[in-house]
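Encoded as structure tokens, here's the structure I'll be asking about.
Removed: one protein chain of the complex. Kept in place: all other protein chains.
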Amino acid sequence: MTIAGLYNYWIVILLMMTGFYVVIASGNLVKKIIGLNLFQASVFILYISLGKIADGHAPILQAGISNYSNPLPHVLILTAIVVGVATTSLGLALVVRIREAYDTVEEDEIHDQDESM
Amino acid sequence: MLIEVVNVVILALLAVTALAAVRLNDLFAVTMMFGIYSLLATIMFVVLDAIDVAFTEAAVGVGISTVLMLGTIGLVGRRARKASHRPILPLIVVIITGAALVYGTLDMPRFTDPAAPVHQHLGPYFLNESPDQIGIPNVVTSILASYRGYDTLGELAVIFTAGIGVLGLLGLRRRKRPGHEGGAR
Partner (left out) sequence: MNDNPVLRIVAKIIIPMILLFALYVQFHGDYGPGGGFQAGVIFAAGFILYGLVFGTEALRSAVPPHILRIFIALGLVLYAGVGVATLLMEADFLAYNALSQDPVAGQHLGIFLVELGVGITVGAVMITVFLGFAGRNDP
């Protein structure tokens, strides 16, 4: 029962750590941003998992149904997704400008160019 | 029961997709993996009763994010160099952090438990009061626009600011003057 009850959280942690690993281990800036997005999506899944109630229904009120899943996490994540893509686009725009300035998107090559200046 | 099975299978597929995205060095393939990951997350949201969220993730994660990443790869090139330093240290950091988080989950309420603290206060309040106070069936919309109106205004301001930021960084059009190669604006 414990394993079934915590399985969602453990997979979320695995996904979160995968994203975290990409962010710290990969030198490519685009891949880092994709890692951040993996991390972010795992947090979304965590929140939505917390809102689920056994035998619940989607929180759109209908006659004859009284058992709804918690709508509050849905609201938080709904806005977070759109804000997430807006901030991701800002990050990608920065990557494009870095590429134009340094002619590379590899972290250590950028660092070397800064050192040699 | 069916929902539990779907839940287990989709989460396992999510894990496989994420691990595949780590191992690949072709950014085009990584982006496609991210698209599949978003699509699987969308299915998860439907299974977990979050229809509105699934809707948004399908449009944003699968559609717009993927297009933006492909646009970026078109500008910066699709090859990522293999990491030159050994990934031992990041791996240790990640495993320790993950172990601490797993230890933290042991105290958490079990999945789909109706007695979890998160279902005791605001959630039932919104579900019970929204029909009389707001009068629209979609509780997510009524919380988003009315109960948490300040919050949504702030989120919209963030999107607005990010849009202005991208406009400032990339501009809507690069003006190339003759003889000014590399002059970005």
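As written, the chain order gives the labels A and B, with residue 1 at the start of each chain.
Basically, contacts are C-beta pairs under 8 Å (C-beta built on N, C-alpha and C of every residue); 3 or more make two chains touch, one makes a residue touch a chain.
Nothing here was measured: the structure is a model prediction, and the numbers come from that model.
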| item | value |
| --- | --- |
| Contact partner of the left-out chain, one of B:44, B:127 or B:162 | B:162 |
| Positions on chain B where the hidden chain makes contact | 51-52, 55-56, 59-60, 63-64, 67-68, 71-72, 74-75, 133-138, 140-142, 144-146, 149-150, 152-153, 156-157, 159-160, 162-164, 166-167, 169-174, 176 |
| Residues from chain A at the interface with the omitted partner, ascending | 58, 60, 78-79, 81-82, 85-86, 89, 92-93, 96 |
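Keep this in mind: only the chains that are shown with their structure count from here on.
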| item | value |
| --- | --- |
| For chain A paired with chain B, centre-to-centre distance based on mean C-alpha positions, whole Å | 4 |
| Chain A residues within the chain B interface of the complex | 1-2, 4-11, 13-22, 24-28, 30-31, 33-34, 37-38, 41, 44-45, 48-54, 56-62, 68-75, 77-90, 92-97, 99-100, 105-106, 108 |
| Chain A-touching residues of chain B, taken from the complex the two chains share | 4, 7-8, 11-12, 14-15, 18-19, 21-22, 27, 30-31, 34, 37-38, 41, 44-45, 48-53, 56-57, 60-61, 64-65, 68-69, 71-73, 75-77, 80-81, 83-84, 87, 90-91, 93-95, 97-98, 101-102, 105-106, 108, 110-114, 116, 118-119, 122-123, 126-127, 130-131, 137-140, 143-144, 148, 151-152, 155, 158-159, 162-163, 165-166, 169-170, 182, 184 |
